[in-house]
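Omission of a single protein chain aside, the complex is shown with its protein chains in their original locations.
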Amino acid sequence: MLPTAKIVNDPVHGFIRLPEGRVMAALSHPIVQRLRRLSQLGLAQFIYPGATHTRFAHALGVLHLADEALLSLQGKGISLSQETWEAVLLAALLHDIGHGPFSHSLEGSLLPISHEVVGTQLLQLLAKDIGDLSEVESLWKGTHSHPFLCELIAGQVDVDRLDYLVRDSFFTGVQEGLVGTERLIYTLSVAEQKLAIEEKGQTSVEKFIVTRRFMYWQVYLHKGVLGAEWLLRRWWEALQRAEEKPPLLRRLQDDAVAGESLEAFLQIDEATVWSWIQESTEARFPPLRALSRALLWRIPYKIHYVEEASQMAKKKEEWLGKFPSAAQPWVEWFWVEGTAENEAYKPTEGEDIYILTKEGKVCPLAERAPWLRGLSGPMKRFFVGGIPSASLESLLR
Amino acid sequence: MLPTAKIVNDPVHGFIRLPEGRVMAALSHPIVQRLRRLSQLGLAQFIYPGATHTRFAHALGVLHLADEALLSLQGKGISLSQETWEAVLLAALLHDIGHGPFSHSLEGSLLPISHEVVGTQLLQLLAKDIGDLSEVESLWKGTHSHPFLCELIAGQVDVDRLDYLVRDSFFTGVQEGLVGTERLIYTLSVAEQKLAIEEKGQTSVEKFIVTRRFMYWQVYLHKGVLGAEWLLRRWWEALQRAEEKPPLLRRLQDDAVAGESLEAFLQIDEATVWSWIQESTEARFPPLRALSRALLWRIPYKIHYVEEASQMAKKKEEWLGKFPSAAQPWVEWFWVEGTAENEAYKPTEGEDIYILTKEGKVCPLAERAPWLRGLSGPMKRFFVGGIPSASLESLLR
Amino acid sequence: MLPTAKIVNDPVHGFIRLPEGRVMAALSHPIVQRLRRLSQLGLAQFIYPGATHTRFAHALGVLHLADEALLSLQGKGISLSQETWEAVLLAALLHDIGHGPFSHSLEGSLLPISHEVVGTQLLQLLAKDIGDLSEVESLWKGTHSHPFLCELIAGQVDVDRLDYLVRDSFFTGVQEGLVGTERLIYTLSVAEQKLAIEEKGQTSVEKFIVTRRFMYWQVYLHKGVLGAEWLLRRWWEALQRAEEKPPLLRRLQDDAVAGESLEAFLQIDEATVWSWIQESTEARFPPLRALSRALLWRIPYKIHYVEEASQMAKKKEEWLGKFPSAAQPWVEWFWVEGTAENEAYKPTEGEDIYILTKEGKVCPLAERAPWLRGLSGPMKRFFVGGIPSASLESLLR
Partner (left out) sequence: MLPTAKIVNDPVHGFIRLPEGRVMAALSHPIVQRLRRLSQLGLAQFIYPGATHTRFAHALGVLHLADEALLSLQGKGISLSQETWEAVLLAALLHDIGHGPFSHSLEGSLLPISHEVVGTQLLQLLAKDIGDLSEVESLWKGTHSHPFLCELIAGQVDVDRLDYLVRDSFFTGVQEGLVGTERLIYTLSVAEQKLAIEEKGQTSVEKFIVTRRFMYWQVYLHKGVLGAEWLLRRWWEALQRAEEKPPLLRRLQDDAVAGESLEAFLQIDEATVWSWIQESTEARFPPLRALSRALLWRIPYKIHYVEEASQMAKKKEEWLGKFPSAAQPWVEWFWVEGTAENEAYKPTEGEDIYILTKEGKVCPLAERAPWLRGLSGPMKRFFVGGIPSASLESLLR
């Protein structure tokens, strides 16, 4: 356990200890402070008004769970050097620094690379200010000499998932998402260099998996949330088509060609995007104008799930019928269709959650809890949706 | 009770019923949707990272408590017409529409009028779209024919205070702020056209008052929060001095002279302000540049309370000593001083909280709970504070 | 909604309204007050020290949920007469009056009839004091003219199960048992005279089923709980064999022969049983002496689950080996074996939980959530266990 520098009040986990040393340095760095201006759930707050929590608060939560997990493992005789302890906390705290604004909707839109790649580049930038971070990188990449620490940071039951499930549940008010993180952390262990859950924690881990499924349908793939996220995606597309783009966005895209875009990227947070939305309410390109207003006035696509792909065309036709003539030329902008998918649990050969029995055997969860197989394999649903025609006139005015 | 149109999940109160009719119309209106982009506690999230809740969520909470209060009064034989019931809900929902961005820090800065005056003007604007709102106005102004309804909306124990205490407590994680709103609502009654608390609710109302005091010192006047709010105030002052102002701000101020500023005002939310902060990090005026960065990088004034006003000068001198020479010309920008005040309870002749005894007598609380007098009268503390000198160099670069 | 007589504070549901009229009369009756001296979970408190909640508190909780359910149905246009409303509340409040002490362990031991039969007899006794209760009986027996009300009292998702899941979870501290009762109650509806859950409540009902399973393994069939319950059962058997029986027990058993045992039955609560345990610590019959002390000193059978019935014999042999010679003649008393079973969900033709879709169709849950099939069908496990031999000497002394 590292010496405590500061204590922060977190509504989800209570008090969070922040250790002295490089964790504090990283936390104060502009690259991390920027996470205060990125929301965890983007436009899900259109449906769940309490869900305005940030990636910054999530990062603190992940740090906290990692610290608790190491404490618990220490109590079981698994001790680490101070350096490695600090590296694990940094790996937890920094795991999301590569995200841009509204990642659920716009991932890959600002920069043509994944948030993991951006993250690794930002880690190198950060290392210039706070010193070598190669152990953190090895934890992210899965090449650390203690593989179980890599799993703790990114695995089937990692501190990232544990925090976001319970945090998203807390802020949305969806009680179905509450997971006993405390118990799961208490029952973590290591067997054959793999992270394993002690037998007495099996129910907790089963509950964790079921909960993921519930949160998918109640929050992440909720029809209203989907409708809001698509609004943002389509607005972004419209913005690309517009003649006048925000100068910062142009700079980002020009720099990206030159391979030097990180600096502009770091200046674009969700406030920036909202200010672009605000500015484009009077744009000349009608879809851009309409979609900007729909975002500010909260008029998401009205989404329906359909049983088979074949029903999509019929739904669209119905919807087109009610359409005001002024909107006809832009009809494709006010309609979305696609598939929503989730997979709560995905056990494969050598890639399951492992249970450590009292006798010291390591068993894959899929074997010990066969009923969970009902949850494995992806669930897939087709959806369609449009902007309510009654609103279109004022949106296009 | 009005028929239910929709149910919203609120992490603080659970499910909130939204009634059919004009409440839904108001809720969907851009003037109310704008509250989604105003935070309830502004920069308190620099200290309490969970405290990112919005004025919109608060408005729903106030609506909910008002609805529960009317239900409870109905159970005690106090019935209202559907119109009045709806007016009370609207008065609750709309009570904060006049606020601009970061009201704790910038109230009166954007427009030279109070948020109440702006609110009344916006109410008239809203009435054009959803119909006459004069009953709502009478509830706000205290001229309604049922005075207890005015007290319910704005009084010593009103639904606004009840919601914000419990909501701010919930999102900051400061357990000291939890109030049994349910019990208080259950014990509301009316006596002699005044709102009164039944005897059995006296402890709850005592606790409500004590809690206000706790939340003042733990949150609203917390030194860190104060330091963050002053950062924003000073940044705003610096922005006024800068040569290049954001076009929208210039428009707002030009319009204000012409008395037509509401339209620009409505376009300025907290995202707008953050985008201005972002833009001014490269401003030519050094204090503006420094304060913008201090906001983005979270470097608030470091505040100290001092016992007497006379100590302020000495503290300032000490602080000036450590100051880097590059910052010398701008020293006044990086230093604040003033007084922080609060008054948890302020009973006066005819203006107290009233307790309704089992025998039907109405007693002022100050008489029944004399120990609360220790909480009446304002508490005042002097504070001083500066930007840490170690940060000044990079802020001014 | 019946007029409120009184409000009771319940840690699980908050405030519980108690209506004027016969509900208050029933509540004050000795037959109901007796439930204060019966625990809900018996000896589960050996494992979960907080789980000392009573059948009385549970009865209030069931009453509360029934009242909330009727309120919610009323909001959907399903209205009932005051008489029927009261009958439903009484049926809820009284549903467990037939239970004796430690029902999980001793059901059928005091009287050779089930708690349902005893309950119906007590209902007739109660009717002498508070008036006709035949409508309550029809709700219990499933013969009421509104079948959905019978399902609300005793069905797949009834107010009894809802309260005990959440209450047992609350008092044991097992977070896995928390169910969003509020949401489930809000989404109850009636279709074709059947109780149905509206589509938007499907996730909540899925969670309810999964939760039942979790609570079975974590609480109801927990190995420690099983070991404690078997202690009580075996002690009871030993008591029957003892020469000197408590006079009240003898009277109960003599009366039972004469068919007049209710009066004695009502005098036997859990305090009575504990006083018998206390008295029998010095009994002449060694197993009775030992088992009494084991109950007072908390030395339950140490239970193991085994994969197949065939392993039981081997386990027993191992255990016998460690046995002190003084205990040899009584060895069968200090050993238990059997099977533990549970079935979280049991959909059959015409006996499922029904979902009411937005289009007004009624669908069995098993069809809409096929993954739950993994939870249907009984789970069965073999167990064996003995009193730890180290304790036997002092138990038998």
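As written, the chains take the letters A, B and C, and residue 1 is the first residue of each chain.
Here is the rule we use: a residue touches a chain if its C-beta (ideal position, glycine included) is under 8 Å from a C-beta of that chain, and two chains touch if they have at least 3 such contacts.
Here the structure is a predicted model, which is why all the values come from computation and not from measurement.
Engineer: Just name the one of B:L126, B:L375 or B:L392 that touches the chain not displayed here.
Structural biologist: Of the listed residues, the one touching the omitted chain is B:L375.
Engineer: Identify the residue among C:V174, C:A327, C:A340 or C:L356 that touches the chain left out of the display.
Structural biologist: C:V174
Engineer: Specify the residue from the set C:Q124, C:Q240, C:S275 or C:T339 that touches the hidden chain.
Structural biologist: C:S275
Engineer: Suppose we count only contacts with the excluded chain; which residues of chain B make the list?
Structural biologist: Within chain B, the residues that touch the unshown chain are 175-176, 178-180, 183, 203-204, 206-207, 210, 214, 217-218, 370-375.
Engineer: In terms of residues, what is the contact footprint of the unshown chain on chain A?
Structural biologist: Within chain A, the residues touching the omitted chain are 3-4, 7, 14-15, 75, 182-183, 186.
Engineer: By the contact definition given up top, give the residues of chain C that touch the hidden chain.
Structural biologist: Given the touch definition above, chain C has residues 8-12, 14, 28, 30, 33-34, 36-37, 39, 45, 48-50, 52-54, 56-57, 60, 170-174, 267, 269-272, 274-275, 278, 296-298 touching the missing chain.
We take it that only the chains that are shown with their structure count from here on.
Engineer: Which chain has its C-alpha centroid farthest away from the centroid of chain B?
Structural biologist: C
Engineer: Take the average of all CA coordinates in chain A, do the same for chain C, and state the distance between these two points in whole angstrom.
Structural biologist: 42
Engineer: Taking each chain's centre as its mean C-alpha position, how far apart are chain B and chain C in Å?
Structural biologist: From the centre of chain B to the centre of chain C is 49 Å.
Engineer: Identify all positions of chain B at which a residue touches two or more other chains, and write them in rising order.
Structural biologist: In chain B, 14 touch at least two other chains.
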